[in-house]
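Since the structure comes first, as structure tokens, the remarks are kept for the end.
Excluded from the complex is one protein chain; the other protein chains are retained at their positions.
Per-chain numbering from 1; labels A and B assigned in written order.
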Amino acid sequence: MSAYIIRRIWQMIPTMLGVIVLVFILFNAVGGDPAYVLAGKISSAEQIANIRRQLGVDQPYYVQLWIFIKQVLTADFGASWSTNEPVSHILATRLGPSLTLLVPWLILSTLISIGLALAVAYVRASLTDRMVMIACTVGLSISILVYIIVFQYVFAYKLGWFPVQGWGDSFWQNLVIYASLPIIILLVVSIAPDLRLYRTFVLDEVNQDYVRTARAKGVSENRIMWVHVLRNASIPIITQVMATVPGLLIGAFLLERFFSIPGIGREVILAVERSDFPVIKAITVYVAAATMIFNLLADLMYKAVDPRVQLK
Amino acid sequence: MIRRAPPAVSAAATCVAGAALVAALAVAPARAADPEKVLHLEFEAAETGFDPCKVQDYYSFVVNEGIFDSLLTYDYLARPAKLVPRAAEALPTVRDQARTYVFKIKKGIYFAADPAFKGRKRELTAEDFVYSIKRFKDPANRSPYESFIEGIAGLEELKKEAEKTGKFDYDRKVDGLQALDRYTLQVKLKDTDYTFAYVMALANFGAVAREVIEAYAEDTNAHPVGTGPYQLKEWVRSSKIILEANPGFRGFVWKFEPGTDPRDKEIVAAMKGKNMPQIGRVEISVIEEQQAAWLAFQNGELDVLHLREQFAPIAIPGNKVNAELAAAGARLDRITDPDLDYTYFNMADPDFGGFAKEKIALRRAIFMSFDNAEYLRVIRKGQAMEAQYPIPPGVVGHDAGYRTSIPYNPELANKLLDYFGYKRGGDGYRSWPDDRPLVWRYSSTPTSRDREFDELWQKSVERIGIRLQVDKNKFPEELKRERACQLLSRSAAWFADYPDGDDFMQLLYGPNTHQNNSACFQLPEWDRIYERTRALPPESPERNQLYRQLWRMAEVNGVWKLHDSRYRNMLVQPQVIGYKKHPILLAEYMYYDLDNTRRRR
Partner (left out) sequence: MPRDIQHTVSPGVWTLAWRRLWRDRVAMVSLAIVALFLVMMVLSGAGLIAKDWAKEVGVNYAPPTFQGPDVETAASGAAAGGPAAEAAPDQPTELPVQDPLADALAAIRGETKKAPGAESAGTESQNVDPLAEVMADIRAKGTKAEVAEARAPTLPLGGDKWGRDVLKKTIKGSETSIFVGLAAAVVAVFLGTVFGALAGYYGRWLDDFFNWFYSVFTAIPYLLLILAVAAVLQQKGTMTIVLILGLTGWTGVFRLIRGEYLKHKGREYVQAADAIGASNARRMFVHIFPNVSHVVLVQMSILTVAFIKSEVILSFLGFGVPVDVVSWGSMLNEAQNELILGKWWQLAAAGTAMAVLVTAFSLFTDALRDALDPKLK
């Protein structure tokens, strides 16, 4: 097992290197030159040159690339080019709000989706099943943008049940008051596809021989569902969840934008607009690392739950 | 030797001392700012930081103006904007045809408390202004506003030296920027410049303390310490800013005189004689989405809202607050921003630029195809006024009676193009006189606002058979290509830094190419006339006449198409007292008041 883990970690290095080089090339080829915006209203060529020197972008590419690699190893990406805030500080402060949104949502979404999937599996192939699935399909065919606009207008403005936007100081205040509507929107958008998928996983299990055997032995339907089927269906479900987690951080940028939540997604968009390379670098590298680590964890969990699985 | 005990203080002396103390306390302004008065404001875009020499965005200025004292400022009520002293005792003495400025600084102004001062009370001196201005020339600060003090003699040498040695010598005496004594500042400029006093009213040139800057070195943006009425209490970047009244602020008494505006009398009645600042706490949220800000105001979460034009039709139909807002007691305060939106042609472009007649005709025809009236109605929702003159209202040099020589006239445009040989092909689109295909490349950013403008240009040039290609770039990219004179056309905007026409006319000055002369317009005759205007005092009719000529020259050569100056609509809740939006001042919160009893709900 440990040999497997070591080999996997070893394999992360060329991947990380690939990410670094790719990001570097992409940014330098197309990233845009921040010096002109930083230079201000009235600036001469020498001021531009000065700024570029200060930012370190006037050095040859291989030097810049080497600096980038060193930054990854020391996990120190310097300071934002536009606000001078240390990148580590940016990430540390923005991570909180993003997680306040995503962790509760992840927990709720998984629990609800699994619960509903099992419930639907009870009545599989019936009209209810069909209706629910069609409702899900309709639900996921509406763009998240539409949900956000309409929900913010109806529930926050017209009905006044939630604040229209904003973020507070204390964790509980944020969780209960400000994050509620965004989390609800996320749930509405995610439960539909998740339910469809988990239903497939559950049905795959329900059709297996061991379930028929259990029924023949007289085990109650409840126990079959909640103990046996759930245990086996949880493997693909967990894999699925783990694989999508790293992408979530940035993925919630639409909500952060509309609800003025100071999270990582919003920060990324700001950084791209301002060609703020240190921030883009740091976020890319961290998300890439998180993706690889979560994939590894998913595989390990897979093996832990199902000993038959052979890890290559 | 036995030391004799000091004589007991006599009872009389105690009485006198006591009385004097009471009198002093009565006379000295009582701490005015009420911590119960909390003002909620919003920013449409994120701020950058609070080191006055390092930032260039509007929102950072709003905060900096409240924290730092510049030498001068503007009268809260007077329109057009009038310079008045702030940290200075009076307006500067101007000598040698506006080449020498002498400021006398008020005594007894203290910086807010900060550990960098090591427990001592730190008074503001002329040296602080010398230091603060020198910082703009330090290459390590890469200040975007450096060029505003380029005219000060002797600073350029210091900068060049710093570039060589890598360290800026703040202790070196510079002839052009000197503290004659503890409270007297003398500035000597290389050339006549009547606008320098305005520059000293900018929030950027507020005084900072050397000890603070050196103590916080790399993170000066997060540690603003000034002599102004507010200090930074809390800062969640790009999200929330909280200002609290500076307990050490000297305070001032509200005593502005009413102007011609009928609202002034009401404001004066409500505010006169009050000790300022009244508002104890200012909470600013960054709200980027228009809908969110508008809804937040209606929910009572904001006290003052800059109403985005999208919502004007429902919030202020007919330019009055709608019934719902009126019932809640909200008011509308509206000014014309001293800004200008215009579209330019790159005069250095090999195909579209230059002064050949057929090129001028092409540019002029394209400009004449654009209907400003439709633009104002549909895109600006009636919340802007058409600009016929490059100097907007409220700025010295504005000419309300000027009429353009290139009005909206697609018929004439078509005839002009036909006349100069831009023949239409089978698909209806014109080509160059030498039959090369003609494509007008117009640049804009990928925002929804720019997209609306693109759509209108698309419609416009369809009328005259010109093919349009919209190049989408991020703003930094656009700026870079524009500075290199590689962008053909773009719609740009310019917001006045100070209320003088020179701020706008310099946008067409030849030597400013590669900087703010976005059209890369270089006409020696034009430049000569412009240089003459620099030597004239602002209010002179001669300068105004020269400006008219300058603008007409640019007009007939098809350099710019003027669009509009925007209205700024501020919605104000009933609890805000004495509010009047100033065209240049940004931190009006130090001049008005809150009455919490008037909050609805």
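Just so it is clear, a contact is a pair of C-beta atoms (placed from the backbone, for glycine too) under 8 Å apart; a residue touches a chain by one contact, two chains touch by 3 or more.
The shown structure was predicted, so the numbers you read here are calculated from the model rather than taken from an experiment.
*Asks:* Using the touch definition from the top, which of B:110, B:402, B:432 or B:495 touches the missing chain?
*Replies:* B:402
*Asks:* Pick from B:310, B:431 or B:491: which residue touches the chain that isn't shown?
*Replies:* B:310
*Asks:* In the complete complex, the non-displayed chain touches which residues of chain B?
*Replies:* Per the touch rule, chain B residues meeting the hidden chain are 290-291, 294-295, 310-314, 317-319, 355, 357-358, 360-361, 364, 371-373, 376-378, 381-383, 385-386, 401-405, 407-412, 415-416, 419-421, 445-448, 451-452, 454-455, 458-459, 463, 468, 470-472, 474, 548-549, 552-553, 556-557.
*Asks:* For review purposes, identify every residue of chain A that touches the missing chain, sorted by number.
*Replies:* On the side of chain A, residues 14-16, 18-19, 22-23, 26-27, 29-32, 130, 133-134, 137-138, 140-146, 149-150, 153, 246-247, 249-251, 253-254, 265, 268-269, 272, 280, 283-284, 287-288, 291-292 touch the unshown chain.
Definition applied: only the chains that are shown with their structure count from here on.
*Asks:* Let me have the rounded angstrom distance from the C-alpha centre of chain A over to the C-alpha centre of chain B, please.
*Replies:* Centres of chain A and chain B (C-alpha means) sit 40 Å apart.
*Asks:* In the complex of these two chains, what residues of chain B are touching chain A?
*Replies:* 46, 48-49, 54, 56, 139-140, 142-148, 163, 218-219, 221-222, 236-240, 285-289, 291-293, 295-296, 298-299, 301, 474-477, 479-480, 483, 497, 512, 514-516
*Asks:* Which residues of chain A touch chain B in their complex?
*Replies:* Touching chain B from chain A are residues 32-45, 47-48, 50-51, 54, 79, 82-85, 90, 93, 149, 152-153, 156-157, 160, 163-167, 257-260, 262, 266-267, 270, 272-275.
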